[in-house]
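Could you have a look at this structure, given as structure tokens, before my questions?
This part shows chain A:
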Amino acid sequence: MVAKFKGQYGTGLESWTYLGQNYLIVDRALIPDILMLLRDGEQFDYCVDLTAAHYPTREKQFEVIWILYSFERNERVRVKTSIAEGDSIPTAVGIWPTANWLEREVYDMFGIQFAGHPDMKRILLPDGWKGHPLRKDYGILQQDQEWVQINLGIESGQ
Partner candidate 1 sequence: MLEYIKSYLGSNLTPGSAGNMLWAFVYIALIFLGLSVAVIAMNWLERKILAHMQVRLGPMRVGPHGLLQPVADALKLLLKEDIMPAEADKLVFWLAPLIVVLAAFAVFTVVPFGPTHAVTDMNIGILFMLGVSSLGVLGIVMAGWASNSHYPLIGALRSSAQMVSYEVAMGLAVVSAVLMTSMNAQGTGTLSMIGIVQAQQQQGVWFIFKFFPLGFMAMGIFAIAMVAETNRAPFDLPEAESELTAGFHTEYSGFRWSLFFLAEYSAMIAVSSIAVTLWLGGWLRPFPNLLGGPLWDLVFSLAPGLSFLALGAMAAFNTFRMPRHSFFRVQTVGLALFAVLLAMIGVLMLAPGVRERVQDIFWFCFKVAVFMYLYIWYRGTFPRYRFDQLMRVGWKVLLPAGLGVLILTAIVGVLV
Partner candidate 2 sequence: MNPVATPFFFYLLSTLAILGGVMVIVRRNAVHSAIALIVTLLSVAGLYLMLYAPFVAGVQIIVYAGGIMVLFLFVIMLVNIDRSMKERAFNKQWWIAIAAAVALGALFVSVFVKSKGLFPERGLPLAEESNTQQIGLYLYGNYMFAFEIASLLLLVAIIGAVVMAKKRI
Partner candidate 3 sequence: MNDPITHSLSHLDLNTKDETFLDSNELIINMGPQHPATHGVLRVILKLDGEKVLGTECVIGYLHRGVEKIAEHRTYTMFNPYVDRMDYVAAVSNGLGYCQAVETLMNVEAPPRAKYIRVILTELNRLASHQLWLGTHALDIGAITPLFYTFRDREEILKIFEKYCGARLTTHAFRIGGCLYETYDGFEREVKKFLTFVAPKIDEYEELLTTNRIWVERTRGVGYISAEDCIALGVTGPVLRASGVRWDLRKAQPYAAYSDFDFDIPIGENGDTYDRYLVRMAEMRQSLRIIQQAVDGIPEGPIMAKIPKVIKPPVGEIYHSIEAPKGELGYFIVSDGSTQPYRLRVRPPSFINLQALDQMVKGQMIADVVAVIGTLDIVLGEVDR
């Protein structure tokens, strides 16, 4: 499978295995094609999860991770890509509808924009909240004090 992909896309794609789990590292530009191909060509019809991780020291700070599963093959694969701060990434809602809320959560927690998402807004945190908590520069005790004071009528949420 990977060989086939490599033949098609060349260098933008690497495959790794760690502890028996396969993952692909894909260039950001190839993401929509690869995801589509994984669903249609390789029967990865179930998007288990979509998440991200923040590496502030890297040049491309964010790593977005799709975890896919194929009922046919009983096999999981992870697709990873790196993007820089402020970059957006094409949405996967058209490929797996389940990505809708998951992308909203990633946006909520990391501030990564998904281009073409039908309803890109916060999901777990309130709409007017400032900051994206799962970034490494967001402190664990940090809160949007202004929001708390305006909306809850208390001095501090702590």
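Structure notes:
Assume a residue touches a chain if its C-beta (ideal position, glycine included) is under 8 Å from a C-beta of that chain, and two chains touch if they have at least 3 such contacts; residues count from 1.
Criterion applied: all candidates are chains of the complex that A comes from, given by their letters.
All of these numbers come straight from a predicted model, not from anything done at the bench.
Candidate 3 is the one, among 1, 2 or 3, that touches chain A in this complex.
Across the complex, chain A meets candidate 3 through its residues 18-19, 21, 45-49, 51, 53-54, 65, 67, 71, 74, 76, 78, 96-98, 100-102, 109, 118-119, 121-128, 133-134, 136, 138, 140, 151.
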